[in-house]
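Excluded from the complex is one protein chain; the other protein chains are retained at their positions.
Coming up: chain A.
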Amino acid sequence: MEINNNQLLRFTTAGSVDDGKSTLIGRLLYDSKSIFEDQLDSVSKTSAKKGHNGVDLALFTDGLKDEREQGITIDVAYRYFTTPKRKFIIADTPGHIQYTRNMVTGASTANAAVILIDARHGVIEQTKRHSFIASLLNIPHLIVCINKMDLVDYSEEIYNSIITQFEEFSSKLITKDVCFIPISALLGDNVVNYSKNMDWYHEGTLLSVLENLHISSDINKIDARFPVQTVLRPQSEEYRDYRGYAGRIASGIYRVGDEVAVLPSGFQSKIKSINTGEHEIQEAYAPMSVSITLEDDIDVSRGNMIVRKNNQPEMEQEFDVMLCWLANEAAKSRAKYTIVHTSHEERAIIKDVVYKMDINTFERDSEDSNLSMNDIARVKIRTTRRMMLDAYRDNRNTGSIILIDESTNETVAAGMVV
């Protein structure tokens, strides 16, 4: 497999206080030498104050005052480290059921999800919930770490039985790339350095797996989708007739000369030029931010999408999404919400709740149609005008929507087009 140096890899870790998530992140940062002296000093002092022997690695991920006091993670926190091969962004999310919304948030942009299983307890409800969310959000790679191997005598038998447990339920998930690693975050086995205690394990450490995941194909490079964010119209003599359509390519590749259509109008033209800043380029691809000019003078504005003539998204006014309800307040039936899809906004109602998903058992409940915080359900949405949609499993950027409550301006739901 080819290793692309210097790429950016985003991954999410979900877990609760007890399964060693904070310790694992602390271990990754510490062993990859991403901890600075003053951070180490401060954590050593706090560790001593709390009566720990040595450095409590979990303290490196300490956050807000309330979180420190309660020893829990409330909100998504982002951590960074770099190795000679890659830059990593960790979305560190809380794992309790009441924080499903944060897990969904952290998962939405991740290339990979790291799922922790306590070797003493095997697959539990929480494992299934985390895996389900990772799969629902279509995270391309799943890394299952069987942690606390030191507490089960580094037993290969226990490790294998947990893999079997996991595979029993994971056949229902859509994530194809799944791997397993036996680790001890506390002692450092197979996190950054190879374990001397598990000579039966021959695959990579967690860090080497993260460094070598093939992520170039994680973004759809087939279907060209360019949502227009804003139109650049310079006020200078030199650029009097310039109309540049500024945006970030959501998927696919664009070249100068491509025959394109502008949606929703359907007007056609050709790409005249592509710019990144002052540089003119011949070809651009996701996720580049560029500005595009067209041969013809047609009406293009924010919320429009420039696509290739022969490869267009579905234009729908009524469609199904898997919706995750994020707000404290429950969904109001037939209330109007603002729906946002790429740079395009319309008004929408939730027409029908098809079924609710029990994220612990994967069972569908078509009787209950109430949506409250952390619920996940398949719903029918109707919008005032047509949306330019792809299925989420084909395209994370053009298959995702959010709903905003017009009375509070809060983001109340996130949806994935089915």
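Observations, loosely collected:
The working rule: contacts are C-beta pairs under 8 Å (C-beta built on N, C-alpha and C of every residue); 3 or more make two chains touch, one makes a residue touch a chain; residues count from 1.
The working rule: contacts and distances are computed from a predicted model.
Per its UniProt record, the hidden chain corresponds to "Sulfate adenylyltransferase subunit 2" from the list "HTH araC/xylS-type domain-containing protein", "ROK family transcriptional regulator", "Sulfate adenylyltransferase subunit 2" or "Nitrate ABC transporter permease".
Although one chain is not drawn, the whole complex shows that of A:58, A:77 or A:274 it is A:77 that touches it.
Checked against the hidden chain, the listed residues A:171, A:236 or A:310 yield one contact partner: A:236.
Mapped onto chain A, the interface with the missing chain covers residues 2, 4-8, 36-39, 62-66, 74-80, 82, 86-87, 89, 101-102, 104-105, 108-109, 215-217, 221, 229-230, 232-236, 238-239, 242, 244, 246-248, 253, 275-278, 285, 287-289, 291, 302, 326, 338, 340-343, 396-397, 400-402, 404, 409-411, 414.
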